[in-house]
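The complex appears here minus one protein chain, its other protein chains still in place.
Naming follows writing order (A and B), and every chain is counted from residue 1.
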Amino acid sequence: MAKDVNQALAREFGLSADEYARVLDIMGRTPSLTELGIFSVMWSEHCSYKSSRVWLKTLPTTAPWVIHGPGENAGVVDIGEGLAAIFKMESHNHPSFIEPYQGAATGVGGILRDVFTMGARPIANLNALRFGDPKLPRTKRIVDGVVRGIGGYGNCVGVPTVGGEINFHPAYNGNPLVNAMTVGIAARDKIFLSAAAGIGNPVVYVGSKTGRDGIHGATMASAEFGKDSEEKRPTVQVGDPFTEKLLIEACLELMATDAIVAIQDMGAAGLTSSSVEMAGKGGVGIELDLDAVPQRETHMTAYEMMLSESQERMLIVVKPERREMAQAIFEKWDLDFAVIGHLTDTGRIVVKHNGTVEADIPLDPLAEQAPLYHRPIAETPKRPSLGPVVDTAGLGAALETLIACPDLASRSWVWDQYDSTVGGQTVKRPGASDAAIVKLEGRARALALTTDCTPRYVLADPEAGGAQAVAEAWRNITATGARPLAITDNMNFANPEKPEIMGQFAAAIRGMAAACVALDFPVVSGNVSLYNETEGRPILPTPAIGGLGVLEDAAQAVGVALTPGLDLVLVGSTAGWLGQSLWLREIAGREDGPPPPVDLAAERFNGDFVRGQILQGHVRACHDCSDGGLLVAIAEMTMAGTAGARLLPGPAGVAPHAFWFGEDQGRYILAVPDAAAVLQAAAFAGVPAIRLGESNAGDLTLPDGTTMSVAALRSANERFFRAWMDEPGQA
Amino acid sequence: MMKAVVTVMLKTGVLDPQGKAIGQALHGLGFGNVGEVRMGKVIEFELAEADPAKAKAQAEDMARKLLANTVIEGFKVEII
Partner (left out) sequence: MKAAIVVFPGINRDRDMAIALEKCSGRTPRMVWHKETDLEGVDLVVIPGGFSYGDYLRCGAMAAQSPVMGAIRAHAARGGHILGVCNGFQILTEAGLLPGALLRNANLRFLSMDCHLRVERADTDFTSRYQTGAVFRSPMAHGDGNYFADDATLERLEGENHVAFRYVTLTGEPTASANRNGSARNIAGIYSANLRILGLMPHPEDLVDPLMGGTDGKPLFDGISAALSDTLAA
């Protein structure tokens, strides 16, 4: 056990020489092993945001409807009728690469806790997933495990998984991204925060017991702690959704009383970050007696208990006179309940174990002197424009190839493993609309939820790509008729110590911020995941956006499914932008050119018009144009519905393949009973709109005369996942 | 203190898709000589009991009441 604490060990713990010098300065002595552990996790990238903080601060985070922005466990927005939506997205990338099932499952469990710790009943889960090349056997194993893990956890806790997105790209071969989002609902005047208060108040540990799960990998890899190091190796965190379900119910039952002063889940760096953050935010001290911590394993040290990442645990400061009542609630749910400490007026965290003080750290300097880096940035050079690209495939063949490619293939194989209906409030299930629609129990009101990012755009132009990710989330919510309110962001990037990566980060934030301002769509919560690279190969920069909107009457929501006898109207203008399009990649074999520019003013203008048309009841179906462009969007509408369509030729000035497959932004396809009325309204509003054709009970007929049966399209669209996953002998 | 090891297996005749999948995977890995695979579970627990016969009887009772579903599963108890 006696391991000398020195600069070399600090380096193993991830602290730089400067950072360790700062620790020595704060402590005025050599820290103990437990103290070094606490500093290292609190000053880690994950907890301190030391590389990203300067940039995150530039994001707009306020609006009249924002109740709590970043800084709490999750963001809180007012959704009317005295209710608040609480939501956040968080990554679990590395654990999902090591052990896909448990990594993804515990990712879902962690984000659920961030939301219900604030007093919300979780009503929906979403996710944003990125995987490597489907040709690699490893990718198949990871996809299978991640999907099972998300389903295994979400289905069991009984929170419907209603939406998400999946991309494939070789840049994620050694580093998949698993970003999980949870949305919950609470009374707007009953939000629970983490700032501790009340000197002497008991600090209560509830939930599962503590084991040696996930203890700081870096420290364990090289440090020898005792005779049997095998037993003390960091272990994969294992999720227990059953306990989580009990924890949700027990916490909500306790939250209905007045017993709680403050509450915080034990996420990354478990007991350390929860106790430090609660005391720090409350401006109080905290004393913990680790002998009282419920333990799953024997002979755990203070270091191990403070750094354990065992799942399904919470820390609560309760009013002393409510302690017995609180205990009775947790015992009813068969959960551990232990008073493990109390608040003090010392401004310090003091950790005792076996009668010894194992850590004694002043909280203010731990927080205030946390490192903050203005890392050097190198701007991503602008890509030269594409120039003319000749069509060699024709519309029909290109459409068939595109809808069958991994990035556009039907995700039903995935959704079919997620319970999307539990709760009985799912108005639009995955694939039925651009954003999932979940009604609030007992009310007409509903939320519209989506996750979005187009990483290839962000790589080619991080600023435009960052703006596009926010705009697409806004657009997807708008396309259902809902009013977009706010976003959560999950910034997945590679090594921030490389100027070009930090340059991507800074530019993406710049683009996001501009879009947030232009669209009144502030950031209320988020998470940063850096160092996503393997053997020097960085992932595509992936600022995944989780968007939330509100619909006053769920019955007004429109989906994408096309029915016969309607006019198809395109809203938004089309220059035929092929740079970074899927057509260019899948048909012409090039990942090239600048991504489509995002005209934020037009975006807002077009979207507000479309939402107005939907809410006035003029629209039967609506789908935004994104990956794959116009023709793919129309094909998706036919496949989701019960109709075919006959399409008119596009405008003369744009080449057909560019018109039908270009990925110009800010566009929607509306299926309406009366095109003339909508076109007239658009002309009046100054919004570009044209009639594209009409739906019918037959096939999809392209402007060049090609006719394709919707059944054949559907079968091409369904092929990829089912062949890849369910047919033996596939890679 | 004794340790009981209860092995629970699906009865013959009950389809075992997990066993089948494992068999296919083993064949895929080149273990062509693998025959029918059956998957079950093992439940271990300590028993504060000195008499092995009593311990066994008790563990069997537990298996019948909870650990196995005798509609579909058989079990075997070992006391060590």
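Simple rule for what comes next: contacts are C-beta pairs under 8 Å (C-beta built on N, C-alpha and C of every residue); 3 or more make two chains touch, one makes a residue touch a chain.
These figures come from a predicted structure and were not determined experimentally.
Contacts of the undisplayed chain with the visible chains, over the whole complex, involve A, B.
Of the candidate positions A:T401, A:Q417, A:N495 or A:T706, contact with the hidden chain is made by A:Q417. The omitted chain makes contact with just one of the residues A:F13, A:W333, A:F605 or A:F720: A:W333. Here one chain is not drawn; of A:V157, A:A508, A:M637 or A:A716, the residue touching it is A:V157. Touching the omitted chain from subunit B are residues 13-15, 17-18, 21, 65-67, 69, 71-72.
The omitted chain makes contact with subunit A at the following residues, 148, 151-152, 155-158, 240-243, 245-246, 333-334, 415-427, 429, 439, 441, 554-555, 726.
One rule holds for everything that comes next: only the chains that are shown with their structure count from here on.
Taking each chain's centre as the average of its CA atoms, subunit A and subunit B sit 41 Å apart.
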